[in-house]
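In this view, the complex is presented without one of its protein chains, the others remaining in place.
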Amino acid sequence: MIVLDIASVVLLAAGALFVVSGGVGLLRFPDFYTRVHAAGITDSAGAGLILLGLLLRTPSWETGVRLLVIMLFLALTGPTASYVLAFAARRDGVPIWREGDPRR
Amino acid sequence: MIVAVMAALLVTMVLALARAFVGPGRYNRILAINMFGTKTVLFVAVAGFLFGRPEFLDIGILYALVNFVAVVAVLRLTHYDDDLADDLADDLADDLADEPATDGEDRA
Partner (left out) sequence: MTVFTLINISLLAILVATALTVSRLRALYEAAMLSALFSLVTACLFVLLDAVDVAFTEAAVGVGISTVLLLGGLALTRSREAVTPRRRRLPGAAVAILAGGTLVYASQDLPAFGSADSPVQRHPLTDTYLHQSQEDIGIPNTVTSVLASYRGLDTLGELLVVFTAGVAVLALLGPLAHPVDARRRDDLDLVDYRVLRVISAMLMPFILLFALYVLFHGDFGPGGGFQAGVIFAAGFVLYGLVFGLDKAQQVVPRVVLWALIPFGLLLYLGVGVVNMLLGGSFLDYDTLSSDPAAGQHLGILLVESAIGITVAAVMTTVFFSFANRRATR
């Protein structure tokens, strides 16, 4: 049991780290396309690790199944939303940031 | 540990909120709001474990679903509508000259 607890703590800590760093990135990166990367990290790595960490401490199998369903859902919709957003922004002509440009 | 994860989520929510408030433009806001939505999914899941009520997870599934539908709707329904560049210029003009422009439009 103690092994599971430690693994869960490690996973949760890693997930929290990814989530916060993605949040900071969303605020500090210079343009829309770079920010997509920051937001994407929190949806995939952050959410995945936190849900895995929770999975290791589930009281019953029903809860575990629900966690897995959420994980599957986020794993499918997160990257799709990021891709579609970036695609639409490109099509609408949102400019790409280059070294030396002002932040926007 | 779960409390720490909760704190991290709340901090990230505030950061995403700041991006949603600042913008600039539609896409930055959609991105921030989409990220905020997935953070609320995690929030509900973590809150369920923190307060010992794992049946909250049903709600998490629903949030993940409606969040996706909302993002698709935003993209679809705003896409052809008006020019993003116009919008950005508009935003800028608003920020620069809020009050004087207001009165001018009123007289016209």
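Labels for the chains are A and B, by order of writing; each one numbers its residues from 1.
Convention: contacts are C-beta pairs under 8 Å (C-beta built on N, C-alpha and C of every residue); 3 or more make two chains touch, one makes a residue touch a chain.
Owing to the predicted nature of the structure, the values given are computational and were not obtained by experimental measurement.
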item: Touching residues on subunit A - with respect to the absent chain; value: 73, 76-77, 80, 83-84, 87
item: Hidden partner interface residues of subunit B, rising order; value: 3, 6, 10, 13-14, 17, 20-21, 23, 26, 29-30, 33, 36-37, 40, 43-44, 47, 50-51, 53, 55-56, 58-59, 61-63, 65-70, 72-78, 80-82, 87, 90-91, 94, 99, 101-103, 105-106
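One rule holds for everything that comes next: only the chains that are shown with their structure count from here on.
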item: Averaged-CA centre spacing for the pair subunit B and subunit A, given as whole angstrom; value: 15
item: Subunit B-touching residues of subunit A, taken from the complex the two chains share; value: 8-9, 12-13, 15-17, 19-20, 22-24, 26-27, 32, 35-36, 39, 42-43, 46-47, 50-51, 53-54, 57-60, 63, 66-67, 69-70, 73-74, 77-78, 80-81, 84-85, 88-89, 92-94, 104
item: Contact footprint of subunit A on subunit B as seen in their complex; value: 1-2, 4-5, 8-9, 11-13, 15-16, 18-19, 24-25, 27-28, 30-32, 34-35, 38-39, 41-42, 45-46, 49, 54, 57-58, 60-61, 64-65, 67-68, 71-72, 75, 79, 84-85
